[in-house]
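One protein chain omitted, others in place.
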Amino acid sequence: MPADTAPLMPHPDRLLPPDPGIRRLARELYDGVRELPIISPHGHVDARVLLDDELFPNPAELLVTPDHYVTRLLHASGVTLPELGIGGQPLAPDRARAVWHRLCDNWSVFAGTPVRYWLESELSGIFGIIDEPCAANADAIYEQIADRLQQPEFRPRALFARFGISVLATTDDPVDDLSAHAALAADPTFEARVLPTFRPDRYLDPARPGWAAAQDGLGRAADLDTGDYQGYLAALENRRRYFVEHGAVSADHGHIDPRTDPLSTAEASRIYRSALAGSVTAAEADAFRRNMLLEMARMSCDDGLVMTVHPGALRDYESGLAARFGPDRGHDIPVATEYTRAIRPLLERYGNHPNLHLVLFTLDETVWSRELAPLAGFFPSVYLGVPWWFLDAPDAIRRFRAAVTETAGFTRTSGFIDDTRAFCSIPARHDMARRLDCGYLAGLVAEHRVGEDEARRIAHDLVAENPRRVFKL
Amino acid sequence: MPADTAPLMPHPDRLLPPDPGIRRLARELYDGVRELPIISPHGHVDARVLLDDELFPNPAELLVTPDHYVTRLLHASGVTLPELGIGGQPLAPDRARAVWHRLCDNWSVFAGTPVRYWLESELSGIFGIIDEPCAANADAIYEQIADRLQQPEFRPRALFARFGISVLATTDDPVDDLSAHAALAADPTFEARVLPTFRPDRYLDPARPGWAAAQDGLGRAADLDTGDYQGYLAALENRRRYFVEHGAVSADHGHIDPRTDPLSTAEASRIYRSALAGSVTAAEADAFRRNMLLEMARMSCDDGLVMTVHPGALRDYESGLAARFGPDRGHDIPVATEYTRAIRPLLERYGNHPNLHLVLFTLDETVWSRELAPLAGFFPSVYLGVPWWFLDAPDAIRRFRAAVTETAGFTRTSGFIDDTRAFCSIPARHDMARRLDCGYLAGLVAEHRVGEDEARRIAHDLVAENPRRVFKL
Partner (left out) sequence: MPADTAPLMPHPDRLLPPDPGIRRLARELYDGVRELPIISPHGHVDARVLLDDELFPNPAELLVTPDHYVTRLLHASGVTLPELGIGGQPLAPDRARAVWHRLCDNWSVFAGTPVRYWLESELSGIFGIIDEPCAANADAIYEQIADRLQQPEFRPRALFARFGISVLATTDDPVDDLSAHAALAADPTFEARVLPTFRPDRYLDPARPGWAAAQDGLGRAADLDTGDYQGYLAALENRRRYFVEHGAVSADHGHIDPRTDPLSTAEASRIYRSALAGSVTAAEADAFRRNMLLEMARMSCDDGLVMTVHPGALRDYESGLAARFGPDRGHDIPVATEYTRAIRPLLERYGNHPNLHLVLFTLDETVWSRELAPLAGFFPSVYLGVPWWFLDAPDAIRRFRAAVTETAGFTRTSGFIDDTRAFCSIPARHDMARRLDCGYLAGLVAEHRVGEDEARRIAHDLVAENPRRVFKL
């Protein structure tokens, strides 16, 4: 071991408050929830990975290349996307190893980030790595992980069981036949619930490339004619029912803004025809998309799918990179989000509907105290989505609780959502959230704002009850 | 007592910083101010309650039904507004008791909120309740409070004296004859000051329903012809003088935005006539309202009324509920607020006027460090309003001090404002603010940013001097 290699030993009290008295209580609260099963009601793992249960190919393609949380900061540090394996998968062995070196060479740039925290937890907890990665030990660590990945207990299903996941929701295209989900549900050797999620963004926004062709596919999947707006609505309703029948509990929406302005049927029909004909304007496309988010709420009142909204990411910000390497490579940047006026048409129509659960997320933390907590603190349908993406990080999670609890309490929050495509990071992410919530609760007890028994109950509910209740599990 | 009932014993050190050394100093600072008289320069208690001094009807109508801070989160938790007594007052005895049950059944949803904190303080400190409310003890607690409410020492004036309130400002319609205030002032048995506040919103915004009819009433009250803009201005000036003569020290303004764009007299006159005729456009109404906020500043320079601005609440958000149950029932939601450009016309004209005190509040905490602290840190007329409404809560108050002190210090802040219509919550609210400010000061001392003697002086000033100075008391 090189002289400058540091040990990789995640501390048992990491992320708990440093004050000894508060830490003692936080640890006790955390001990009460640390082993509870993981409920993951929103994420991006592919169901087929669990169905096929094949060996993971190599450390780079498991832990680096597909995870834009990891590749972003490496890119900022001067590593190009191809050097990270992006655009060239599957990776030849020497290339996979070179990608891994990029991570280890730049390990220090992650200091203070949750990515570092998750990777440390994964390397140590799953793969038994005992040294912090660096240029000198990159090969040794690579080989140790690669060796483990050949062992049966590191296949997806074995890890899934080891992670203690009881519910995992995937994110799926409305035309997906959900055969992987069906096969998993039918498999008596696989006990956990793996649920599809209806994600119709690309069918709702006529500004997206390939929108018109997508409607053909939607029509085929639904066996309905999507040549006009009514047929299109019917096809969406049809596919939502198909998802419900296959176990889906939610529909997810990731538009740039959460506006829900209604259009008359005549106007929506007109824009729909224009869009099919390829002659829609940007303003019409926006208007149509906003009308469709309202329509999705209407359908949710009918079919009961929980509606989650993840707005405010300007996708494919650097269009040159996006054109070369495709979406979800790290070139998304948040913008300010307005919720109060945007969501008002929806809430005026359906905000008190008993069937509607609406979980509102944001990348703009200014709306937590100003808009989302007041909304979730009044409307029985509205729940506060916990911190997401750039905000799924220790200090941001603390800011979240401090910003929303005083108006909306704990019962109006969603429970943790990992939203990840990095399969091995799931337990580390849930563990981080549990530690932080327990630390926050311990701080409230220390200031005599909640009692100890109440804190224990809330800590348990945030992990075990809120996600079941909010996501109708 | 059921096995799961927890004791209700607000801790003497609640809300003070948990670090033992800092807490010791915070407690000492707090002990120096805890018993100081309450100055309440902005609130919503009805002066007639104190004049008539009648018994409060029952626990539900005292503590639940009229307080939208309480009813909001109950509504979010699935209790309808009628189930909370809203829209049906006065409540029959069984209905009042049922409302009370709703609160007790849902006690846990308030965990971590200031509403819980205030209610605990009230139940324990005023009514001697010793168990936390729950479904099982709801009747017992109801009866204990109801019993006390029959006793003379729980009449409004007795409580007022017990609370140690030296100044209480109410909020009043410009046409109010202020007879209740006059009678209180003339009553030798009532020593405290109960001051009216001029709140002209509904006369300034032609978009409000009933605006034209309101001008008739304004004209009658002022004995002036409000048939044209000049008469309308004169009537407002007249009523402001009437308020000043009856002890008013401030005028309060609660528009959606704080813009102060001037109109020419000709244009203002034209819009005024259109509005009287019922043909005003939304844009004209906005322009007129903004011009009138500027006019209010001009009048404040003349008559000396402190000008408080409470912008940024989108009122009656759910129009269906608003139509059924009226305003101030919890269906107001904040929006982003811009102050720098909005208030510039006012400050360019009057920002250095020796007679103007302008106290700026916000529901959008992003303006604290960005706009309000820089404004209050330069203009001698501008004061920072302390956290209000959704932000009148422990963590938000800490964020406020941390956001504004570094630019504006302590002398440019208003002192605490309770803004409540929940009479019994007044001492708990002021007590909360005193604890938090003392905790903040103790933290500054612990970091050697202010000295102990200076912290003692500031703690005292925030309670006793700032409100007198800022509100010209």
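In order of appearance the chains are A and B, and numbering begins at 1 in each one.
Everything that follows uses one rule, which is that contacts are C-beta pairs under 8 Å (C-beta built on N, C-alpha and C of every residue); 3 or more make two chains touch, one makes a residue touch a chain.
These numbers were taken from a predicted model, which means no experiment stands behind them.
From the options B:222, B:375 or B:470, the residue with contact to the unseen chain in the full assembly is B:375. Taking the complete complex into account, A:75 is the one of A:27, A:42 or A:75 that touches the chain left out.
Taking the complete complex into account, A:319 is the one of A:264, A:279 or A:319 that touches the chain left out.
Touch with the hidden chain on the side of subunit B covers residues 19, 21-22, 338, 340-341, 344, 347-348, 351-352, 366, 369-371, 373-380, 382, 402-403, 405-412, 443-444, 446-451, 453-454, 457-458. Residues 6, 10-11, 13-19, 72-73, 75-78, 108-114, 117, 314, 317-321, 330-336, 363-366, 390-391, 393-396, 399 are the ones on subunit A that touch the missing chain.
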